[in-house]
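Everything on this sheet refers to the single structure shown next.
Complex shown without one protein chain; remaining protein chains in place.
By letter and in written order, the chains are A and B; residue numbering begins at 1 in each of them.
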Amino acid sequence: MKGITIDEAAIVMAEADTVATALDDLEAGREFALSGYGFAVGEHTVALTEPVAFGHKFALEPIAEGDLIRKYDEVVGEATRDIEAGEWVHTHNVESTRARPGTDDGANADSEDGRTPTTEGER
Amino acid sequence: MTDSEVQRGPDDHSFRGYRRADGRVGVRNVVAVIPVSVTASAVAERLADDAVEWVRATPHQMPLDPPEGARDQIETVLEGIGANPNVAGALYVSLGTERIDADALADGVAATGKPVEALTIREAGGTAAALDAGAEAVERLTEEARDARREQADASELVVAMECGGSDATSGIAANPAVGNACDRLVAAGGTGVISETPEFIGAEHILADRCASEEVRERLLDAVDRRERMAGLMGVDFRGAQPSPGNQQGGLTTIEEKSLGAIAKGGTTPLRDVISYGYRLPLGGGFVVMDSPGYDVESVSGKVAGGAQVVVFTTGRGSTTGNPIAPVLKVTGNPNTYERMTDNMDVDASRVLSGESVDAVGAALYRHILRVAGGELTAAERHRMAEFAINDIPPKELAALGDPT
Partner (left out) sequence: MTPEMDATQGFEGYARDERAPGVRNTVVVLPSVICSGVVAESIAERVPEATVTPHDHGCGQIGADKDQTRRTLRHVSENPNVAGVVVVGLGCETLDSEALAADLSVPVRQTAIQTAGGTDEAIEEGIAAAAELVPDAREGETKHEQFTLADLTLGVTVSDLADSTVETVNPAVGALVRRVVDAGGRVVVGGFESLAPHADSATALTVDAQTADALRGALERHPQQGRPTPLRRSAGERDPTDIALLWDHDPLVDVLAYGETATHDSGVAVVGSTGGFEETATALAASGAQIVVHGTADGVPTGHPVVPVLKLTGDPGTAAALADDIDIDASSAGTDDLVNAVLATADGAETAAERHGLTSFAVSRAGPSL
């Protein structure tokens, strides 16, 4: 969970991540060159399409609706619409893959984990 | 008597603490005034307010006659608080018609060898009389507590509770990793590190599951997470509305998975050795363990302290200021704005990780800070007399659903 800092202004937690987290209030148009870090998303330059506040995320590559968002090399959500590279990623375009009443485990769970199934009668 | 006797021994893991009759070491020397029900809370608080500084009350809202299925948990917490080694002596206060037997609680705590008294408002003759009798009891307990002295102890005798509240994106990136690093050091030194807040494992439980020391522990962990998730559905509640909270979201956390992945970092990297029920006794020398609790911070911390945790390390992105009546709570923030704005309510600036300092260095410094706090250094919450306490109550619908036979 060490994280790779880019330009002291954003941090990518793992090489396989598809989002970065802003370490400052970032303005639209701010560019980040991704070469030399070994990121799975590639070596291109990402330009922010809108302001991204401190602590908030932006996409490192285009993410299609329904695609899973990766941070910490784990799934942190699913895109609810198409997201451009450099776009702010948050509750307006991402939803949880978990904690839905009455649904099954979600993208991160191991199907052989022996968990007790959710029972009927809830709700 | 103040906690200014701050000393550190010759090696990295030592501190000086109060060794109790049962052998456990306290990091504070508190007289605890513990109400058995909500009807005695106001008397307990007044007794503590009127006494010297290190007499603390643990007021709560538990009823005179809780349903049987909820009673165990309440009794366990009430007794556990009195038994915590930070407590030099305890006064249990009841109205006199509680279903929970105050004398049984007092006896349980007395069995650990510390002085305990019980005060009943009805037997004393009413509120004014109880305040008088209570003040005398507090004075007796205070007198005995004055004799306690700090002795050589080390980290293997510590149970440190890790908690996160008011989280934002910096929690998972800076503060929690630093705490996890300190937790690894504590475990390596033979101590116990405990995390809780079970709903904040959702989305990351597979990582914890992989670290479980045995299949049995793994089953219990996943069962605990599953029960919390089901409980929300049972109450007709969509978890996503509560987790992440509006404050979390303003701070950049988008989903429960993201929050949980950041949250579990505070447990470090060592094997998960046990899953303990809310408020129950935490093991000494237990390594990294989990206590099953709600995500609600005050109840979660209270449960771990009832289980015997002497110190609480609490990460916060947004700036939680809560403390605990009987255990020092260290506030660690990874958000530089929060540290700057609320410096006086914070203990550790972990945002140094964001500006390039290694997690390892920040974790090492935090570990040393924990030992200093164990040795008597006051935390910000203690300096500000912040002390919150609440007992998790199991709503009856939940009791019925959990198959409570009573």
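Just so it is clear, contacts are C-beta pairs under 8 Å (C-beta built on N, C-alpha and C of every residue); 3 or more make two chains touch, one makes a residue touch a chain.
Just so it is clear, the model here is predicted, and its values are computed rather than measured.
Trainee: Omitted chain: which shown chains does it touch?
Mentor: For the complete complex, the undisplayed chain touches B.
Trainee: Return the single residue from B:G17, B:G203, B:G268 or B:P294 that touches the missing chain.
Mentor: B:P294
Trainee: For the full complex, which residue in B:K114, B:K304, B:R318 or B:R352 touches the chain that was left out?
Mentor: Spelled out, the listed residue whose C-beta touches the missing chain is B:R318.
Trainee: Quick one: say which of B:A232, B:V275, B:A327 or B:V348 touches the chain that got left out.
Mentor: Considering the complete complex, B:A232 is the one touching the chain left out.
Trainee: Just to verify: which one of B:D12, B:D72, B:D101 or B:E123 makes contact with the chain not shown?
Mentor: B:E123
Trainee: For chain B, which residues lie in contact with the unshown chain of the complex?
Mentor: These residues of chain B touch the chain that is not shown: 38-39, 41-43, 46, 60-61, 63-65, 67, 69, 95-97, 99, 121-123, 125-129, 131, 166, 199, 228, 231-232, 235-239, 241-243, 245-248, 250-251, 294-299, 318-322, 338, 341-345, 384-388, 390, 392-401, 404.
Basically, only the chains that are shown with their structure count from here on.
Trainee: Using CA atom averages as chain centres, what separation in Å is found between chain A and chain B?
Mentor: 32
Trainee: Which positions of chain B touch chain A when the two form their complex?
Mentor: Its residues touching chain A are 168-170, 172-173, 177, 180, 202-207, 209, 218-219, 222-223, 226, 229-230, 232-234, 236-240, 243, 249, 251-252, 254-258, 261-262, 265, 317, 335, 337, 354-356, 359, 401.
Trainee: List the residues on chain A that touch chain B in their complex, please.
Mentor: Answer in residue numbers: 1-3, 5, 8, 11, 13, 21-23, 53-57, 71-72, 74-77, 89-91, 94-102, 106, 108-110, 113-116, 118-119, 121-123.
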